[in-house]
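Let's turn to chain A:
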Amino acid sequence: MVDQIVFYFFATLAVISAVLVVTRRNVVQSAIFLITALLATAGIFLQLHAEFLFIVQVILYAGGIMVLFVFVIMLINMDISMHQVQFNRQWWLGLLLALVLGAQLTIAVAVGRAGLPLGEPAPALALEPSTQLVGRVLFNEYMLPFEIASILLLVAMIGAVVMAKKKV
Partner candidate 1 sequence: MANDPEEKQPSASSPSEPSAAKPPAAEGEAAPKPPAAAPAAPVPPAAKPPAPPVAAAKPPAAAGPPKPPAPPPPPKEGPVALDNDLVSRYKEKFGPAVLEAWVDRKQAILVVARELLVEIATYSRDEEKFDWLSDLTAVDWPKREKRFDIVLNMYSFEKNERLRLKVHAGEDDRVPSVQGVWATANWEEREVYDMFGVVFEGHPELKRILLPDEWQGYPLRKDYDILKQDTAWVRENLGIESGQ
Partner candidate 2 sequence: MQTAIQTLIHGIISIWVPLFCALIIVAVLPLCTGYIVLMERKVMADMQARLGPMRVGPHGLLQPIADAVKLLLKEDIIPDEADKAIFWIAPLISVTAGMLAMSALAIGPWFQIADLNVGLLFIVGISALGIFGIVLGGWSSNSHYSLLGALRSAAQLVSYETAAGMAIVGALLLAGTLSTREIIQTQDDYGVWFIFAAPIGFFIYVVASIAETNRAPFDLPEAESELVAGYMTEYSGFRWALYFLAEYTNMVVVASVATTLFLGGWLRPFAGTPAFHFLDYFPTLLMLVVGGYCFYRAPKQPVKVQMMFMVVLGFVFLLVAAILAAPVLAPAGSLISSAMPGLHGAFWFLLKVGLYIYLFMWLRFTFPRYRFDQLMRLGWQFLIPLSIVNVMAIGVALVLHRQWGWSHWTAFPLTTLATLAVAGWLGWAGEKKDKEHVFVGET
């Protein structure tokens, strides 16, 4: 029973803050709501006892990317960007597209429901501690993609450094 309450709390929190992210005028407040949305999804992972996923979500998104967002926001001269032309007058078009997309998704899931191997949801506590599991799988079966991904990241980092170097 407690699990239900916790899940619905996090779910509604995530949805509300996602909506608020889009509707806020002040860019810093929308950044904060984005953080709450991410943390809410992390909460749901924790509620499912997927601790590793929870902490990765927190570190990666909230601790890493969002810090970058807030950093950039602070550097931009906020009030001048306020005057930039806001094209949010076509919000009704956005809403329409969103609804269409939502409809397609529900139809696809409903039709494909039989085909998906959606077995009985395993009880939460039955899962083996996820960190060791993820570690073993990551470095055994998926060694190659892991290396490719790391090289890609390395290239991206070096690119960033080179771009910034010019200015200093």
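A quick word on the picks: all candidates are chains of the complex that A comes from, given by their letters.
Odds and ends about this structure:
One rule holds in what follows: a residue touches a chain if its C-beta (ideal position, glycine included) is under 8 Å from a C-beta of that chain, and two chains touch if they have at least 3 such contacts; residues count from 1.
All values derive from a computational prediction rather than experimental measurement.
Checked against 1 or 2, the single candidate touching chain A in this complex is 2. Across the interface of their complex, candidate 2 is touched by residues 26, 28-29, 32, 35, 51-52, 54-55, 58-59, 62-64, 66-67, 70-71, 73-75, 129-131 of chain A.
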